[in-house]
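One protein chain omitted, others in place.
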Amino acid sequence: MNFDVIVIGAGAVGGSVAFQMAEAGLKVALLDRQFPGAGTSKATQAGIGVYPKKPEANLLINMKGAELYPQLVARLGRDVELSLTGVLNIAMTDDAMVKMRGFVAKQRETPGYQADILTGDEARAMEPALSHEVVGAAFCPLDGSVNSLLYVQALARGVLRHGGQVLPWTEVHAIAPLADHVWSVATSRGPLEAAWVVNCAGIHARRIGSLIGIEIPIDPNRGHVLVTEAIPPLIGRRISGPTLIRQTAHGNLLLGQSEEMVGHDQDVSLSALTAQAVVARRILPSLDRVKVLRSFIGFRPWPPDGLPILGEVPGAPGFLVAVGHSGVTWSPAAGRLLTELVTSVPPSLPMKPYSLARFSKAAAEARPASTAPAKG
Amino acid sequence: MPHDDLRILKDFRRGQPVRIEVDGEPLQAFEGETVATALLASGRRIFRHTPGGSPRGLYCGMGICFDCVVEVDGESSVRSCITLVRPGMKVRTPRPFGREEAQP
Partner (left out) sequence: MSAPEVVVVGAGPGGISAALEVARAGASVWVLDEYPRPGGQYFRQPAPGLTVEPDSSVLEHASEGRLRIKQAEEAGVRFLPQVMVWGAFADGSLAILSEGKAEVLAPAKLILAAGAHERPVAFPGWTLPGVITAGAAQALVGGQGLLPGRRIMMAGTGPLQVAVAAQLVRAGGHLAGVLEANSFGALLRLGARCWGQWERLWDGLRYWRTLRAAGVPLAFGRTVVRALGDGQLARVVTAALDQNWKVIAGTEREIEVDTLCLGFWLAPNTKLARLLGCDVTYDPSRGGLVPAHTERMETSRPGVFAVGETAGIAGATAAELQGRIAGIAAAQQLGKGNPAEAAARISAARDELARELRFARYLNDVFSVKPGLLDLITDETVVCRCEEITWGRWREERSEWATTLDAVRTTTRTGFGLCQGNVCESLVGQLLARETGKTMGELGSYHIRPPLKPITLGALADLGPRLPPPPKRMEH
């Protein structure tokens, strides 16, 4: 089967890339080894996180993502619980306040960025549920959240609406160039061909990269999240700092931000769960008697330097990459930038900082396959 | 008390009376009774309204379905069917808080 673009991975990033390319009139196939959103996109707090990103490049692409969200969601035509009420990054100690001030000052050098430093009382005026232990906060109005479960479904449905195909439960076995700028992708559903292949495989991006002999330095960074029962509105903004907290449109609170490099270990750690509970209760004491319904584990696709890996791969014309941490946040931007690339439109942001080539020239170059994969 | 006839008298002997409060009103139950029993025996079968506004009460009676949940002494979502009454217990029946999917 022939397409213009094959997108591997139907999460927030792959979905956004596929949708925007399909909107632009390209014939798109969106593949997933399970179903759209089965990976990290269903195991994330799905914050739209601008605040914590380091200037310049990381901050720029995440700001771009946040900026593009409302328009993208409007084009999806479904309510995906997009909320851009900002984030309160809180400090519980004076030391943390000092660090935060310094950090915000640096970030403010990036044009378009906004953040204000608040006292503890000002933070509590904004969010009365916050503990009196909160010493101060930074408020960034650019942040927010989305329901990534709904967002991912809407993206995939959008691909269908624009004449693309969604191929769930499809494994990619091999990828090889058939000719210059023509790729053959061998899948469990048979071979597919396209001029462009986009690796949006999240924590599996490394494996997909290895199929064409390139190293994509993405490793899983595990996080535990607690989910409480639905309660009446308690907080209106995301809380970050010692942990991550947000309240969804349904009233459930998502609590937690552990970071563990443990490979793909899916076993829940009791101490990770209790640690999330301790810090969440300290910040929002009224949660003490609220019920925790379940927990989940998510794996962040973690690049060594925190920057997304986006764009072309030298030596592999037509093979693109879009992977990294905080994919939910910059997914609208990734979709825009790669669509620009593929349709020869000048990019909305300089792409060089995100290039795979930044890691090592040798690792970034593809080893061309000697034969095309067998058909059928 | 109205609906006192739900308590089986044949072969059963109740223990000490236990006084609890439901939504601020006093209610008398007996030792060993669950909060659900106390509510049912007082003629009350609607234990709560869901966030969407649906009336709910006892369903599985075994602690599995969580339909019978009430707030007990400040703790939310307590299963009334397996929670024994305690003297002075304060029970509040949950009210809706405006979620869209309200179904009868």
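Order of writing sets the chain letters: A and B. Residues in each chain are counted from 1.
Just so we're on the same page, contacts are C-beta pairs under 8 Å (C-beta built on N, C-alpha and C of every residue); 3 or more make two chains touch, one makes a residue touch a chain.
Model, not experiment: these values are computed from the prediction.
In the full complex, the chain left out of view touches A, B. From the options A:Thr110, A:Ser131, A:Ser269 or A:Ser355, the residue with contact to the chain not on display is A:Ser269. Within the entire complex, the positions of subunit A that touch the omitted partner chain are 34-38, 42, 149, 153, 156-157, 166, 168-169, 226, 228-229, 250, 252, 255, 267-271, 273-275, 277-278, 280-281, 287-297.
Across the interface with the omitted chain, subunit B contributes residues 5-8, 10-16, 30-34, 37, 40-41, 45-47, 50-52, 54-67, 69, 75, 77, 81-82, 84, 99, 101-104.
To be clear about the criterion, only the chains that are shown with their structure count from here on.
Interface residues of subunit A facing subunit B in the complex, by the touch rule stated above, are 229-233, 250-251, 289-291.
For subunit B in complex with subunit A, the residues that touch the partner chain are 51, 74-77, 97, 99.
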